[in-house]
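Below are the structure tokens for one structure; questions will follow.
One protein chain is absent from this view; the other protein chains keep their places.
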Amino acid sequence: MKRRSIMKGALAGAAALAAPAYLRAQSSKKLSVLTWNIADQEELFKKEFAEFKAANPGVEIEWLDKKGPDLPAFYQTQIVAGTPPDVVDIQGALWVDYAANGGLVDLTPYLQKEPDVAKRFNQDYLGGWVYQGKTYLLPFYVAKTLLYYNKTMYRDADIAQPPQSFDELIAFSNKMAKGEKTGFLTLNFDWLYWPLFKMNGVELLSPDGKKAAFNTPQMADALGKLAKATADGGINKIAWTGRWVEPNGAFASGTVGMLHAHSASYFFVKGQGPWINEQTLGATQLPGFWSTPTNHGFAISKGSRNPDLAWSFLKHMTSDKSAGNLFRERRVLTANIEADKAGLEAIEKTDPLAGAVLRTQTEHTDKLTGNWPLPYDAELKDAFWPEIQNAVLGRKEPKKAMADAERAVDRILRRKA
Amino acid sequence: MNRYPRWPIHLALIMASFVMLVPFYWVAKTSVSGENIYAYPPSIIPTRVQPFFYVDVWYAIPFARYFLNSLAVSVIAVIANVIFNAMAGYALTHGFRGKNVVLMLFLSCMMVPFQATIIPAYLITGKLGLLDSWLGLALPQCSTIICIFIFKASFDAVPRSLIDAARIDGLPEWRIIWHIMMPLSTAAIATNVILAFIWSWNNFLWPLIMTRSADMQTLPLGLARFLSYQEDTTGALYAFCIMVLAPGLLLFLLAQKEFIRGLTSGATKG
Amino acid sequence: MKRWLLNRFVLVPGAIALVALLWNIYVATHDHGHITGRVVDLAGKPVADASVVLWVYNFTTYQEHSHVKTDDAGVFRFMNNPSHRIQLSAEKPGVGRSERIPVFLYFRAEDFDLATPLKLAPSG
Partner (left out) sequence: MLKHRTRQTLLLWCFLAPSLAIFLLYRVMPVVWNFVLSFQYWSPLKPAEFAGFDHYEDLWYDDVFWQALWNTLLVIASAPIGIALALGLALLVNAEIRCRDVYRTIIFLSYPLMTVAVAIIWRWMFDERVGLINYVARSLHLVDKPIPFLNSFTWALPSVIAANIWQMLGFYMIILLTGLQSIPHELHEAAAIDGASSWRRLRSITLPLLRPSIFLAFVVGMLNSITSFDLVYVMTGGGPGRATEILVTYIYKLGFVQTKFDEAAAVTIVFFVLLIVTAWAANRLAGGNAGAAEIE
């Protein structure tokens, strides 16, 4: 019993350390906003913050922006120190972990009180932020994967039109692989590669989410084909080891037939690839129209001292006007139906290719995959992805790799149940 | 005095310099041409050389403000480093009861990986009320263990006779350090100044966690602006890295002379 | 005291500070934001009354900033360029359009005279 009291004492000490008094005494009308690597929209945010301050006199807005891998480190430290930012822009499935631990404010009551707010958004994207029936985020800007293809390389390998099935995808990739040219590339962070398996009818978990369901013959067969294509050069190895700069850089160099990525890749690749124009680059859906979303949403931290003010800030930032500005400035989907419709019409006149790319982001949003609301999503990825790499890079037989992955995933699911 | 031939040394050093310079050349080349390094075949000579990525970097982030913050933090860290490390190094040259405990403590403190101390370090700095301040940013770097050992080795090498003579003349402890020990260990001071400056200048994780307001950020934090998802900033990214590197390199070039004079001539003057 | 003043650690930073000061003086006297240039047609003859657009760079894209007309000698003059990275394009209905020429400046609002004139080519 004595040891337990020591532990409690030590931790109480840590907690006392956690709440620096002078931070708590700031003015109550202060709203701090943490965004995810979007410092390039400084001008736009200044204008929108000014509008919000005009509408809510006496409010101070502190804007923080952190790069992707650094945001969780900063945000967690602030939670422990008891001074979390009121509003935080979260990407991918990181929010589920915070929500499951009670770190985010449930927005459902707010939405029920003002139903017109929910009606602004594309319901499929908005549905991506529901955990156990409660909505925790509003869409800030969204994207989902599509298939870019190099039309010149298509013509050289006399391929008429984009692949309609997994086997065609593999066949076209191998056909285009010659010398240092390769056929296919995919991004692989946050389950972006999952449509490749979904189109083969593979499910990650059982419907009740208690057991791994991916160790099936279709999975082993698909992995075998991917491994063989990677060995023959049909699939560029960067697909499995690169993250953002290399796959986009490689595709921009014009030596890769197809790139499976989301709309943001277009602007990065266009900057680095002078060869890109309407005649040389095509944008279409993956076979089976499956795609993985990689969305950004606004959440309110539980530790926020004025959640209602934060809620009105969320409404302001996702309003038709603000979303329209963001679409025009950053050329990205906002899941705000009005803003996206107007933005698409405008951009299709000025930059038809960008318009075509962004148009794909609004189609087949009923076929989103790879976005399961799992509180232990990061752990699952860390257990599953290395085994996929082992299989496709030929280090393990697909069957063995999937058996090991199943064991690791089941151990996590048992511990979390 | 040395009879052995010179050219094998030059050959070996030229090869080593080539290996060290090639990656560096690529950073510099891409910072003026901004081309896609994944283009094949790799272009040795940069095409379309233009210095305007450096101008972009200057305006993309509040460069002057970040530079001032970095400079202030580094100056505090360097001065504190030299003073504290010299004092600790001097104390370690003497035998005293707890000496081995202190040595083992210093050695074990070196072992603590910084990534694991982020949250407690932030809480402690918050408790000290130093959040978002230059002193708070510099405090963890105000003393480095390796430099304490460098000072210790340098003070050990000072001949005992000099110290005893000074003590007989009745000089107080700190005067002995300042007038006898320090002038003899300029090499150790130069090493400490360079390393302390570079460590605090390139420090990324601690300022990232520690600073909240935009005008307290240090230079390396501007990096996030050039790794953005939306537009191609290759040229600006490398120009930024060169601009962050320049002060550390300049300090090394300035302090190099201290290495050569070092102890060799110091000892005889006495 | 003299020896202390003359050593490297004072001279080199001092020299850098001096260069920076001179550069800032140069900048202060040259940053009125004047951009001048000429618009010519394919034959090289100046085109009067052509409309010239100044695009200004903000982080990710170029945005239209201001319009101006060329005078009889085909010369245009912008007085208020705020940015360090701009594009210029000219157009005259009936004569043609020029591409968007990128212009890189050494500092914001640097006064700059376009060396090669904007050439109007019949579009389409």
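By written order: A, B and C. Residues from 1 in each chain.
What we mean here is this: a contact is a pair of C-beta atoms (placed from the backbone, for glycine too) under 8 Å apart; a residue touches a chain by one contact, two chains touch by 3 or more.
Note that the structure is a prediction, hence the values are computed from the model and not measured.
One chain is not depicted; across the entire complex it touches A, B. For the chain left out of this panel, the touching residue among B:V55, B:L195 or B:M216 is B:L195. Interface note: of A:E42, A:E379 or A:D410, the residue touching the hidden chain in the full complex is A:E379. Contact with the chain not shown here comes from a single listed residue; of B:L139, B:M182 or B:A196, that residue is B:L139. Listed here are the chain A residues that touch the chain not shown: 4, 7, 10-11, 14, 69, 72-73, 76, 79-80, 97-98, 101-103, 180, 182, 236-238, 240-241, 243, 245-246, 250, 253, 255, 302, 376, 378-379, 382, 386-387, 389-390, 393, 395. Residues of chain B in touch with the missing chain: 1-2, 4, 6, 9-10, 12-13, 16-17, 19-24, 26-27, 37-42, 80, 83-85, 87-88, 90-92, 94, 96-97, 102-103, 105-117, 119-121, 124, 139-140, 142-143, 145-146, 148-150, 152-154, 156-157, 173, 187-188, 191, 194-195, 198, 201-202, 204-205, 220, 223, 227, 237-238, 241, 244-245, 248-249, 252-253, 256, 259-260, 262-264, 267.
Just so it is clear, only the chains that are shown with their structure count from here on.
The busiest chain interface, judged by C-beta pairs in contact, is A-B. Chain centres here are Cα averages; for chain A and chain B they lie 38 Å apart. Along chain A, residues 40, 267, 330 each make contact with two or more other chains. Multi-chain contact residues of chain B, defined as those touching 2 or more other chains: 230-231. Chain contact summary for the complex, chain B toward chain C: residues 50, 52, 55-56, 59-60, 230-231, 250, 254, 257.
Those residues of chain B lying in contact with chain A across their complex are 36-40, 118-120, 122-124, 126-127, 129, 131, 205, 208-209, 212-214, 223-225, 227-232, 234. Those residues of chain A that touch chain B in the complex are listed here as 14, 17-18, 20, 22-23, 32, 37-40, 62-67, 70, 73-74, 76-77, 80-81, 180, 244, 246, 249-250, 252-253, 255, 264, 267-268, 270-273, 330, 332.
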